[in-house]
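Note that this complex is displayed minus one protein chain, with the remaining chains in position.
Naming follows writing order (A and B), and every chain is counted from residue 1.
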Amino acid sequence: MEEEKRKNDVLEEVTSSEYKYGFVTDIETEHAPKGLNEDIIRYISAKKNEPEWMLEFRLKAYRHWLTLEEPDWALVDYPKIDFNDIIYYAAPKKKKELESLDQVDPELIDTFNKLGISLEEQKRLSGVAVDAVIDSVSVKTTFQDTLAKHDIIFCAMSEAVQNHPELVRKHLASVVPYTDNYYAALNTAVFSDGSFCYIPKGVRCPVELSTYFRINAANTGQFERTLIVAEEGSYVSYLEGCTAPQRDENQLHAAIVEIVAMADAEVKYSTVQNWYPGNKEGKGGIYNFVTKRGICKGDRSKISWTQVETGSAVTWKYPSCILKGDDSIGEFYSVAVTNNFQQADTGTKMIHLGKNSKSTIISKGISAGKSNNTYRGLVQISKKAENSRNFSQCDSLLLGDQCGAHTFPYINTSNETSIVEHEATTSKISEDQLFYCQQRGVDTEKAIGLIVNGYAKEVLNKLPMEFAVEAQKLLAITLEGSVG
Amino acid sequence: MSERKLSPLEQDLATYYSAHEGSFPGSENSRITELRNSAFQSLMETGLPTKKDEKWRSTDMKSVVANTYNLNPDAQEYDVEFSEMFRCDVRGFEADVISLSNGWYYAPEEEKLQVYDNGLIIGSIAIAQQRYPELFEQYFAEIADNTSHGFTAANSALWQDGVFVYVPDGLHIEKTLQLIKVVSSDNQLMTNTRNLIILGESSKLSFMHCDDSVNHNSNLINTVTEVHIGKNASFDLYKLQNINDETTLLNNTFIRQYADSRSKVSVLTLNGGCIRNEIHVDFQGEGGEADLNGFYLMDKKQHVDNQVFVRHSVPNCYSNELFKGVLDEEASAVFNGYIYVARDAQQTNAFQRNNNILMTKTAKVNTMPFLEIYADDVKCSHGATVGQLDTEALFYLMQRGISEKDARLLLMYAFIADVTGKIGIEALKTSIEDMVKKRLRGELSICEKCVLHCSRPDVTLEFDIDMSKV
Partner (left out) sequence: MLLNIKDLHVSIGGKEILKGFNLGVNKGEVHAIMGPNGTGKSTLAAAITGREGYEVEKGTIEYKGEIINDQAPDERANNGIFLSFQYPVEIPGVSMTNFMRTALNAQREHQGLDPVPASEFLKLMEANKKLVDIHSKLTNRSVNEGFSGGEKKKNEIFQMAMLQPQLAVLDETDSGLDIDALKVVARGVNALRSENNGFVVITHYQRLLDYIVPDFVHVMYDGRIVKSGTKGLAHELEEKGYDWITQQLDYKTV
């Protein structure tokens, strides 16, 4: 069958496009020796000039980590990580205070430009304040004045530890304790930097806050720690984007993101994750083992996670919501695309504790090449969560017959007034849809692009505008040459 | 490997095994002996499951493994006709009845293995393994996986008796074969019953597997059933479960289906303290169909756990799972469906659905409908819901003058009607539906005899609401 062969060729072609963001920014870096022990942790803490309590906290986490074993329940397979073969701290050497973009390393600007997310453009066109984290140390924050006017704190975590210790002490690890899991313990022990964001009572953050993470120096593990606190009645939309340059060795990324939403607060957290997925033979790529969790602490609070996951060799990530407040709302919208030899085990947990709490889960998995894509999610309705609701829809799309698509939902319900619904389907692009497009003159490659984007639309629509464009571009890059 | 600390039950099983090595059925057969040995080893290594095992997270065996059971009840002498012990006169439903009493095949000595003129063989597995070594060589212990968990391994190591059925090629058995397993001992029993059912090519069998209690002892019934369904053969399995609230029932059924074969399983759980049904279906030939259904009606502190694994190893097979349940009082239910579609198992159609109704604050449901898929040209879906009776429907019924109590019963009855509706034998369907109604009205208790012979046949079973009005 000529047509079948042609289609396979196109599929092969569109699913085998190589990572386009593989370039290394040549910024001089300073880094710790390889390996992990208490001395390294003291070194990191000292480098950051941290108070004693912070060091103690790190050491406690490290000692706990030593007693843990790497989790193996996810449907992913990778060689054992040698945690002593990793550099736990790297910082750009130039570290002076910057006030304008002119003072930023031109190469860095160039990197952002290559990514199509230049600070200038972002600033000028969309009014996004960017806290760019390059290899773990905050280099540049913008729009501080605007934020300061509203008493919003948006700074590097290391700065927050210095300048707002009471806030950090109060909330850090209040959502993800270091005992939570293996990687959470590791992160707590060695976290290098990250972002801290505090929205005071009643404030609606006027700009979308954004951090672009990049993993840059070879053999550098990346251990960010992000904490977002939204006080009563406040609102913030936070964007996280990640791209990492091409490296042959696997790089470990174990971040923690914590969100605290007080009564009537709303936090929208959007991620586009496009770290290096490894090459077509499955060599290299990022290990992305991330713990993200938010707590809807107050009544009527809302946390919404939106993620577009196209990168990383191995992903292990479950952005979750603890719905503690009455009438609180948790949302999880996810598009995960895997190609070549990528493995993703991702999903969410919705823990309903408050009355009338509601959660929505929309997950779209797209697998191509020889990849495996797993949705794993937990919906838990506790005894006291009267009238709570959950709706989950988890769909998988398979492109080609060498990939895998898996769905592992866990639903635990202990309240008779709650309603939980879960639906899932697995499909491929139907011959009828392809033919219909072709009959209208749209070639196979474009048709696949159209249909895949249509398939993911429900989630892409949840992204802020400027992010949605990038996400669509990434879908295009990951799956094909051109998307209509 | 470091020595594991054995639980009391594991200790008892180990002691019992060592004491009886060499005297188990099949001990003269080296293959069976080897199977027992390796199963025992597996049991000692992995142990009986605890909540730490992923597949047992929600079904706690702690009190079971801490308990002491009589592992070797004496075989009951055949003294009275079976029909006198268990009158099974379900109106309109005819079945050939065989029985296991306290785990032992209950029949006069000369009838413990019967070979009929048409080639059908029915009888005790202990005798069959002597008489038909070639069938055992080919089929026995081929599909039961001892590594899946300790209870299967324990069964494989310690089984003493059970049922053997062989349906030759082309033979259609029209009358349902009904197995009634009754446990009625003065002390707490653990039975390790092993069944082997073989269907030849293009044959047909309808099999009913009833688990009953006649007293309130805390027994542990650990049954492993292996079923081979030959090419183009058809197998219907009805599992009717109505045991006491103290008993733990573990039913582990392994089904292997060859090309174009059909299986239909209905798990009908009416009562039981702790029931775990595992159904494993493995398609070995194209064109197979498996229709797996079940309902559960639990109350008090009862617990039911349905684990349904369907493995699509070859292309072009169809499987459908539908499990529905109502949980009242402090009852809890677990459902774990697992559809595995192997690479190249194209044109697979696999569906899975689990719907639950919680009646009280204290009832619980854990549902895990899983899909693991490695082929693209497949149609797979799953769905799960947990909710309440539809309040609008409830109001509609009440507005038409039906009492709230009756309206609730009717809606519960309607809720599981699509499961009972799948029962292929009309008479059986009617009788099961009657039992469901009784169960919902709280009138069904542990019968003194077989559950199908309800203790008070004089009581009319008719539901007093005319369904046609709804």
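Heads up, the rule we're going with is that contacts are C-beta pairs under 8 Å (C-beta built on N, C-alpha and C of every residue); 3 or more make two chains touch, one makes a residue touch a chain.
Nothing here was measured: the structure is a model prediction, and the numbers come from that model.
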Omitted chain's touching partners, listed by label: A
I'm checking contacts with the chain that's been left out. Which of A:Thr146, A:Gln402 or A:Gln438 qualifies? A:Gln438
Considering the whole complex, not just the chains shown, which residues of chain A touch the missing one? 1-4, 6, 430-433, 435-444, 446-447, 450-451, 453-458, 484
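Note that only the chains that are shown with their structure count from here on.
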Under the stated contact criterion, what part of chain B meets chain A in this complex? 54, 58, 343-344, 346, 356, 358-388
Of chain A, residues touching chain B in the complex: 73, 75, 381, 383, 396, 398-428
